Structures are given as structure tokens and as C-alpha cells.
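Of the protein chains in this complex, one is absent; all others appear in place.
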Amino acid sequence: MKLDARTAASLGVQARLANYARCLDNGELEKWPGLFSEQCLYKVTSAENHRRDMPIGLIYADSRAMLQDRVSALREANIYEGQSYRHVIGPTTILNDPGAPVLEAETSFVVVRTMRDGQTLLFASGRYLDRVEVSAEVGAGLFREKIVVCDSSRVDTLLALPL
Amino acid sequence: MKLDARTAASLGVQARLANYARCLDNGELEKWPGLFSEQCLYKVTSAENHRRDMPIGLIYADSRAMLQDRVSALREANIYEGQSYRHVIGPTTILNDPGAPVLEAETSFVVVRTMRDGQTLLFASGRYLDRVEVSAEVGAGLFREKIVVCDSSRVDTLLALPL
Partner (left out) sequence: MKLDARTAASLGVQARLANYARCLDNGELEKWPGLFSEQCLYKVTSAENHRRDMPIGLIYADSRAMLQDRVSALREANIYEGQSYRHVIGPTTILNDPGAPVLEAETSFVVVRTMRDGQTLLFASGRYLDRVEVSAEVGAGLFREKIVVCDSSRVDTLLALPL
């Protein structure tokens, strides 16, 4: 049985997202900017702002260098040490032609946060709207764009780590 | 490497379920009835009632027209506007012969609800027991039957939207 192009593309983006989530959840924050292309768009926004097409979100970066700065700031502030995150992502849907050089994809996520005292809380839910470069190596394509649309608009007051 | 028939069938149903969840989570409720065949069974029940084989669940519909009526009622009551849902589904297991024209599948889910004030709550967990028509187009096969077995029997008092 052959694999159709749409499913193959979807599995490729899933592998990329699995690496993305492992990087954040396993404390390898320094690897995170390297998952994006040098010129990129990373934005965290709320469903309401996304619907209204408000340009600036809770977090906004348009280059890998800006993401690296963010990581440095988080490390210096020691924010990263007091808690841990766990992303669970659902299946990925490809929104454009699966043969395109940059895939457009949508994936639901839930993020759970564990505090230093061991308490586990539902932290955020939403969907990733990604533009991912196609790569010959599985799960290796860079993110050209990642728009994180959070279901809640209250996530901003809590946000420390990338989603 | 070739894809075995069971895995291929499982990925096909996953794609269908991903579309199903996107439809509910992204507010496209009007598209939801069209994911079912004209004659269908949609039932939301609890694990306890399912085990006892109680015929009627929390929601029961046996045609696409009944599902359309439900959508109209939800829109008129304005229930849909005050909250949003996020489904995260796990991998799909095919329970029958993967070469059959209607696939029987089981898939775990968790649904998180975000209220108008931004609060995010764990809303429901359970499993989908689906009978899905096989389609040449990925993710396009209609649901002949969808039994939503909720882990909790308390979900009924809260239930507004389809699961």
C-alpha cells in the first residue's frame, strides 16, 4: 500500500512538531531557535486577536536572533528552572498542496505545567498554524512561520516560556 | 518501505478525526453534520451506560438532519459563542479488517474548554468508537456511526456542544 502525498506531508510535519515539543519539554531551550529559519515569524496570540487579525501578539519575533535573545533572557532570569512543561499535540492537517516546498499545517495542542512544588496545571490550549520547509531528512525542516493561537486570552499574564 | 494496510487505515481515520475536531474547535459548527452519512448514528454516552448497553445516551441522533437541527438550536440559543473547545486526540486503533469498506476504529480524546473570561478547564475525556466509510480522498470518508463514550457520567449537566 502506498502512502499518499497528503498523509506523508502530515507525518513529516508531525515529526518536526514532536522534536519542537521535546526541545521545550526536556529543557533544551537553547536548541529551540535552531528549529526556525533565520528569517522567520514566531507569534503567540489569542484566538480573539487572531480572528480580528491584530498584528502583534503576546510574543512576536521575526528572526532566529530574536528567539536566541529570548532564550538568553529566560535563562538569566532563571524562570526556566522553576517549572516544567509538557506539550501533547494531536494529528496535523496539511492546509495547502502537499507537494509545495513550504507546507502549511494546523495542529491542536494542550500544554500542562508542573510547578516546582509538584502541582500540575492545565496551562494552555490552542492550535499551531505552521509554515514548514520540506526537508529530505524526516522531522528536520525548519519553521518559516509559527503562529501559536491560544484559546484563552488570559495566557499572557502567565507566559514565561515559549509555547 | 511499504505501508501495511492496518497503519494506512488508521492514518486515514486519524485524518478524518482531525478534520472533525477542527470543525468543532474552530467554530465551524455548520460543517459538522456534513461529516456524517445521511443515515447515521451519533451518540454521546457514559462509560457506565455503554458497559450496560443502555440504548439512549446523553445525545442521540440517527440522521444528518437531526444533527443539523441540533446545530440550529445551539446557534439560536447563542450557546456556542460564549466558550471554545479544544480536542486533543491520540492515535487511532483499527478494530476490524483494515480492508473492509467501513472501518471500525477506537480513539482516545481529551477536551478542554475555555470560558468567555479566559478560564481553561478540563471538560471531558473518553474514547470515540467510530464506523467510518473508506474514501479515495484522504480524510474525506463519512461517519456512519460515532459513539462518544465519556469517562465521566457527570458530563451531561454541562453538555452544550457536540463532542
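All chains are identified by letter, namely A and B, in their written order; residue positions are counted from 1 within each chain.
We adopt the following convention: a contact is a pair of C-beta atoms (placed from the backbone, for glycine too) under 8 Å apart; a residue touches a chain by one contact, two chains touch by 3 or more.
Everything quoted here is computed from the prediction, not taken from an experiment.
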Quiz item: Thinking of the whole complex, not just what is shown, which of A:Leu29, A:Leu95 or A:Val112 touches the missing chain?
Solution: A:Val112
Quiz prompt | Which of B:Ser10, B:Asn26, B:Ser84 or B:Thr114 contacts the chain that the document leaves out | solution = B:Ser10
Self-check item: Missing-chain contacts mapped onto chain A
Solution: 2-5, 8, 11-12, 14-15, 17-19, 21-22, 25-26, 84, 86-89, 110, 112, 114, 117-122, 138-139
Exercise. Kindly note down the residues of chain B that lie in touch with the hidden chain.
Key: 1-4, 6-7, 10-11, 47, 88-93, 106, 108-110, 122, 124-127, 151-155
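The rule is simple: only the chains that are shown with their structure count from here on.
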Self-check item: Whole-Å separation of chain centres (CA-atom averages), chain A against chain B
Solution: 26
